[in-house]
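Could you have a look at this structure, given as structure tokens, before my questions?
All protein chains of the complex are present and in place, except for one that has been dropped.
So that you can tell them apart, the chains are marked A and B in the order they are listed, and the count of residues begins at 1 in each.
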Amino acid sequence: MKHSDKDVKIKGASDMPEMPASLGSMAHNKTASWRNLKPVIDESKCIKCFICWKFCPDAAIDFIDENTSPKINYDYCKGCGICAHECPVKCIDMVEEER
Amino acid sequence: MSKLTIPQEEIMSSGHLACQGCAGALAMRYMLKVFGKKTMLAVPACCWSVIDGPWPYSAVSVPLFHTAFETAAITASGLKAGLVAQGINDVNVVAWAGDGGTFDIGFQAISGAAERNDDILYVVYDNEAYMNTGIQRSSATPYGAWTTTTPANHPKDRPKKDLVEIIAAHRVPFVATASVAYPEDLIKKFEKAKNTKGFKLIHIFAPCPTGWKMAPELSIESARLAVQTRVFPVYEVENGVHYKLNINVKNPKPVGEYLKIQGRFRHLKEDDYKVIQENVDREWELLMRKVETFK
Partner (left out) sequence: MKKVILGDHAVSYGALLSRVQTIAAYPITPQTLIVERLSEMTANGELDAIFTKVESEHSAMASTVGSSAAGARAFTATSAQGLALMHEMLHWAAGARLPIVMANVNRAMAPGWTIWTDQNDSLSARDVGWMQVYCQNNQEVLDSIILGYKVSEQVDLPTMVILDAFVLSHTAEGVDIPDIKKVDEFLPPYKPEIKMDINDPRSFGALTSPDVYMEFRYKMQQAMDKAKKVIVEEGKKFGEMFGREYGLIEEYKTEDADTILIASATVASTARAVIDELREKGEKVGLVRIRVFRPFPTEEIIKVLEGRKKVVVIDRNISFGKTGIFFDEVKGAFYNSKGNKPPMFGYIAGLGGRDVTPKVIREIVEDALNKDKPESEIIWKGVKL
């Protein structure tokens, strides 16, 4: 039974391993719906210090390269606001999520 | 433009089930960055039993064995023995536990593993209460804190157990405290642990916004203030006797600055602040004497 990044569908005992061994990654679980506020980076003010990337507990800020502002991964960002709070130049705003 | 100060690789995946602002999740992210894929985890009952996701999923790309509450250290030892017995010597085994599983119910097994100098890293991500079961006090809960079993009119009246000193008394190669607010120091310690044979323990101060009744964006801020007020000194002990202060706090902030941003200390009065300040000053003084005496 191979490990997959996608959602795993289980019919019953016949397609389950003997012991509860995992078959897939939590990456299938998009946690975007957890947030009420979303961080938005003002790239014109960003100094590319990557402190926001460094402190994200959800690994939901992508590092591109050293010359590019990091990108928030809105599929997973839970909206905790650590990035905005820790940004030394206050270039990240927490804005109301539109639903 | 600046260089990254911590490793880029992500082995912990997004989509895990930690609450917003969870420092326990952040600590795992850091650890795996250093330890990489040649690592196995033993995880007892703790927040990470949930964070890693329900069957059939996992949030880490390394083997992880969910084990009983009191067995993180010995399960890790057993895994290591099993690997070495098969001639697999290049895999690191990490016990990854909360403060309840470490300071309380898992304490005996840690002492056993430390005394035998089993070749594992034990990490406790300390959020100072049983958070996974709903914020009950542990012996890592600090003096004065509210929890659901130490209500505001009868908060905890005993100090936090001094784990690092007890483990250091086993004369193991490496014991350290660390904070998620200082990732570069934490990364360095993980690297040191990775390259040290024998028993290692890293005690990570890991705020829990949910249990501390605090806004999630204050997770790192509160960890930083714990260090800057000297509430949580960041230091290491080699072979049980060689003390080294990793983050010197020359002009400490008053403890009130740390306490006042957390709902769990909301009931405290000025007098309580005074008692806590005195405790913190005394503990710091004691530590400084050790640092000076046992270099």
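Please note the rule applied: a residue touches a chain if its C-beta (ideal position, glycine included) is under 8 Å from a C-beta of that chain, and two chains touch if they have at least 3 such contacts.
The structure displayed is predicted, hence computed values, not measured ones.
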{"item": "Options B:A68, B:A169 or B:I261, residue touching the unrepresented chain", "value": "B:A68"}
{"item": "Omitted-chain contact residue, chosen from B:T39, B:S222 or B:N246", "value": "B:T39"}
{"item": "Residue touching the undisplayed chain, where the options are B:R116, B:H242, B:H267 or B:K290", "value": "B:R116"}
{"item": "Residues in subunit B touching the chain absent from view", "value": "37-40, 42, 49-50, 52-58, 60-68, 70-71, 74-86, 88, 91, 108-109, 111-112, 115-116, 118"}
{"item": "For subunit A, the residues touching the chain missing from this view", "value": "1, 3, 10, 12-13, 16-23"}
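In this text, only the chains that are shown with their structure count from here on.
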{"item": "Sites on subunit B touched by subunit A in the complex", "value": "1-6, 8, 10, 12-18, 20-23, 25-26, 29, 52-53, 55-59, 61, 180, 183, 209, 215-221"}
{"item": "Residues of subunit A touching subunit B in the complex", "value": "8, 10, 16, 20-31, 34-35, 47-50, 53-60, 63, 66-67, 73, 75-76, 78-82, 84-86, 94"}
